[in-house]
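After this line comes subunit A, so read on.
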Amino acid sequence: MTRRACGLVLILAVTFAALFAPLLTAYAPTQTGVFFLAPPDAAHWFGTDDLGRDVLSRVLHGGRASLVIGVGAAFVACVIGVPAGLLAGYCGGRVDLWATQVMNLCIALPGLVLALLITAVTGPSVLNIVLILGFVSWPRVARLVRGQAFLIREALFVEAARAAGADAVWIVPMHILPNVAGVIAAQFALTVAYAIFTSSSLSFLGLGIPPPSPDWGGMVRTGLDYLSINPAMGLAPSAAVGITVLGFYLLGSGTRG
Partner candidate 1 sequence: MVDVIATQHLTIGFGATRVVHRLSFSIAAGEVVALVGESGSGKSTVALSLMGLLGRSASVEGSIHLSRKNGETCDLLTLPERRLRAIRGNDLAMIFQEPMASLDPIYRIGAQITEALAVHRPMPQAALRTEALRLLRSVAIANPEACLSAYPHQLSGGQRQRVMIAIALSCQPRLLIADEPTTALDATIQAQIIDQLRQLRAETGMAVLFITHDLGLVREIADRVLVMYAGRIVESGPTEAVFGAPRMPYTAGLMRSRPRLFAETPVRIEPIPGNVPNPAHLPPGCAFHPRCAHSQPGRCDSGTPEPEACAPGHQVCCLRWREIVA
Partner candidate 2 sequence: MTAPLIAAEGLVKHFPVRQDVFGRVSAQVQAVAGVSLAIAPNEVLGLAGESGSGKSTIGRLLLRLLDPTDGRISFAGQDVTALHDRGLRPFRRQAQIVFQDPIGSLDPTMTIGAAIAEPLRLQGMANGPELRERVGALLQAVALPAGYYNRHPNELSGGQRQRVVIARALSVDPSFIVADEPVSALDVSIQAQIINLLEEMRTRRGLAMLLISHDIALMEHLCDRIAVLYLGRVMEIGPARDLVRAPRHPYTEALVSAVPEAARAGRRRIILRGDIPNPANPPAGCVFHTRCPYAQPDCSRIVPEMRPVASGHLKACLRDDVP
């Protein structure tokens, strides 16, 4: 099986679990019970948490927020990054010089710290996290697209199109975009992985989606306190983050190669 296929299988599994979470578990994610911190058993596969909620149900439901954040952030990153990269790569010269400086500046900023700062000011919400993570990831998309656009701009088929009277308005959508599509798709998947990972880190640091809705990073944080009582409480959401990030990473890196 190729990397790409492995990645796809993982992603499909995670998406399926998140989408059909209510059907897959007998408990609602916010439904509290009488057994606190019960270890895994037949009724609660991953046990219960400190408020008596079913950990499995919370992990499955938590996937929804993570996927929305991941895909949303990657989408925002591409919406900013692709046009910026195309512009810099195709125009070259001064435009490229300035665009590259801005990209380098943004890449130099530590994404997690920036996200922490902004969420601390604006307050955590799914939309805010999507926007922030999208904003810190766009330069990577832009830089990659720029490099490819730069190469393709010099291709003979682009020169042939120019010889037939084509201008940028024709060449960029007809030749450059289709040829960078593969790279964009790959970077999209990698950005999803990055965003899910970072959003979990944010939640872990207490700046994630506000409770009580389930979210992996937050669960890991609480789970850490009870590691010796119900280890699954922290390990299950960690594994979920790992599997999802791995899935998107495999898809992204496999697509590029």
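Behind the choice of candidates: all candidates are chains of the complex that A comes from, given by their letters.
In this text, contacts are C-beta pairs under 8 Å (C-beta built on N, C-alpha and C of every residue); 3 or more make two chains touch, one makes a residue touch a chain; residues count from 1.
Here the structure is a predicted model, which is why all the values come from computation and not from measurement.
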Checklist outcome for this item: The sole candidate from 1 or 2 in contact with subunit A in this complex is number 2
Next on the checklist: Going by the contact rule set out above, which residues of subunit A touch candidate 2 in the complex?
Outcome noted: 97, 155-157, 159-167, 170, 174-175, 178-179, 181
